[in-house]
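Of the protein chains in this complex, one is absent; all others appear in place.
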Amino acid sequence: MSLSAGPLLAPGRETLPPSSGSAAGERRALRTTRAIVWYLPAVAVFVGAIVGWELIVGALNLQRFVFPKPSAILAALQANWAEGRFALLPSALATLQEALIGLAIGTVAGLVVAFASARWVTARGILLPLAVAANAVPIIAFAPLLNNWFGLLNPLSKALMAAVLVFFPVMANVTRGLVQVEPASLELMRSYAASEWTVLRKVRIPNALPYFFTAMKVATTLSLIGAIVGEYFGGSATVLGRMIVQSASALKFDVTWAAILLGAATGIVFYLVVVAIERLVIPWHAAMRVDA
Amino acid sequence: MATATAARGGLAATGPGRPAAGRRRRILVAVALVAGILVVWEGVKLLGGVPWRTPLAQPGAPVLWNPPFRWEFANDLNLPHIWNIILTFGEPWQRGADRNVARFLFDAALYTWREAAIGFGLGALIGLILATIFVHSRLLERALVPYVVASQTVPIIALAPLIVFALGANVQSVVVIATYLTFFPVTIAMIRGLRSFDPRALELMRSYAASRWQIYRKLRLPASVPYLFTALKIAATASIVGAIIGEGPGGISDGLGRVIITYNQYYITGPEKLWASIIAAGLLGVAFYLIVLAAEGAVVRGRPGTAEG
Partner (left out) sequence: MTAGSGPPSPTPAAAPVVRVAGVDKTFRRGDRVVTKALEAIDLDIARGEFVSLIGPSGCGKSTLLRIVGDLTAPTSGEVTVNGKTAEKARRDRDYGMVFQAPVLFDWRTVEDNVKLPLEVLGWDGARRTARAREMLELVELGEFLRHHPYQLSGGMQQRVAIARALTFEPSILLMDEPFGALDEMTRERMNGEVLRIWEQTGTTILFVTHSIPEAVFLSTRVAVMSARPGRITKIIDVDLPRPRTEQTRELRRYFELVTAVREALRAGGGDLDDSGTVGGAASAQRTIAEGGVG
């Protein structure tokens, strides 16, 4: 349901100094400086927006009700952090737990099916069209059904909504990564008389890793969306989705905003964790993108 | 040197157009797949469901088949008979109503589609405008694109209640939600698409002293068409998701979102109706996707291989 935009956020190659000439340390320092300059406009916009919001809401007294000042939102966040009717932290943790379980289930299922469909052409013929069809269907419509199946109060029913959303991009992307190997690489392995298993380990899986991480970046957001959609159709009250709806219907918009802020922060942290793991597991990939 | 860069589009799209034989095979596979699901479905009920009775019969009707096992997940509440789901389309949508479920769902789907389509159009337009600005200004791109991306980490259903309170419980808020879900894939894909032209072509245009507008019109925009349609296909589904989700807090009673919530409440007495409404939502998504696909076919006909964004 969303496109990953990782590379758009990184400094482009044209802004980096040529890799020859300067010493390594010097180059690193230069790169850091460049990175700061690169992100400066974004930071400026952030600060500007917060200050502007604060001032405009204060000065015009406009829609203060629905759009409280940032300071009021922070205050609400603090006041409702751990306890009270709108206990935000436990809610966020409950939602995160659903999302994580769903992410795990969806990823494992997606990987299993991807390996199967990479191995057997027939499986691929059936499963890839299914993935395309699933893209066209608003899968979230299944949320009430899952609630009915696994119980409204069971976190698993929310986790499974997340899992279904996560499954398709993981399956489709990893299948692509396993299948779309350079033909010359396969010929090289053939010239060594390498077994199918060796080709899988030494060529296909490394080739699929970048595809896998691309899918995972999308999947983090999808897992949170899945969990919150599941919550939206009923269940436990101490979850982020319910907090938002309930505080809004109680007209406590500062709390609503605080909950949204927490949800967004969770999503961003989740995303950044995947990016960090990606850097760790396939360092050559990011480096190649920037240096080459 | 060829690099193993991952395809950055989040979701898979079909490969570039294949000949008619491939299409026939794909349709065959799809039919076989649906048939397979139905066989497994009823097979499970045959083994472990509750006793089979005549379709839509009241409890107490004669038993036609008594399954050897009793699996909870296969009872008529969790997994209703397929024929009952099909037959429910012909029943009145609620007691004493003159419209049947099929007609009712069709009207609701059309209503939701209208909301989604407006949001889709607006979202695509906003996405195109944003992408156009971003490809012309590196500064604005660096300043704003992170927030375009971050906007998607806020689950939209979280924002829905707020939007509804800000704009009122009406169609406008639903449209805004659909727009919000649509603009993102279009923006991101078009930033790539508007830069996907051959750099030598840009030099050629420069040698003609072409204006920015001419370069945009004659080079960037045509080059971006495949990317645009890849994004629009994702956006079509996303806009319908947005409309369905938005109808709940938006208090829109004529659309599919509301119907799903209503039938969800009556699940115990008629799970078939919830299934019917979910099928309607699925068909609506597929229909909108096919409309975009047809538009793509009309626009890119005769172009060599399409790129995928």
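Per-chain residue numbering starts at 1, and chain names A and B are given in the order in which the chains are listed.
In the analysis below, a residue touches a chain if its C-beta (ideal position, glycine included) is under 8 Å from a C-beta of that chain, and two chains touch if they have at least 3 such contacts.
Given the structure is predicted, the values throughout are model-derived calculations rather than measurements.
> Which one touches the absent chain: A:S71, A:Q97 or A:S185?
A:S185
> Among A:A82, A:V121, A:A193 or A:L280, which residue is in touch with the absent chain?
The missing chain is touched by A:A193.
> Of the residues A:V57, A:I73 or A:V203, I need the one that contacts the missing chain.
Only one of A:V57, A:I73 or A:V203 touches the chain omitted from view, namely A:V203.
> Would you write out the residues of subunit A that touch the absent chain, in ascending order?
On the side of subunit A, residues 7-8, 10-14, 19, 180, 182-185, 187-194, 198, 202-203, 206, 209, 282, 284-285, 287-288, 291-292 touch the unshown chain.
In this section, only the chains that are shown with their structure count from here on.
> Averaged over CA atoms, how far is the centre of subunit A from the centre of subunit B? Could you give it in whole Å?
19
> Applying the document's contact rule, which stretches of subunit A touch subunit B when the two form their complex?
Answer in residue numbers: 1-9, 38-42, 44-46, 63, 66-67, 125-126, 128-133, 135-138, 140-142, 144-145, 147-149, 168-169, 172-173, 175-177, 182, 207, 210-211, 213-215, 217-218, 221, 224-225, 228-229, 232-234, 240-241, 244-245, 248-249, 253, 256-257, 259-260, 263-264, 267-268, 271, 285, 288-289, 292.
> Show me the residue ranges of subunit B that touch subunit A in the complex, using the header's touch definition.
2-14, 25-26, 29-30, 32-33, 73, 77-78, 139-140, 142-150, 152-159, 161-162, 165-166, 181, 184-185, 188-189, 191, 231, 233-234, 236-238, 240-241, 244-245, 248-249, 260-261, 264, 267, 271, 274-275, 277-278, 281-282, 284-286, 288-290, 309
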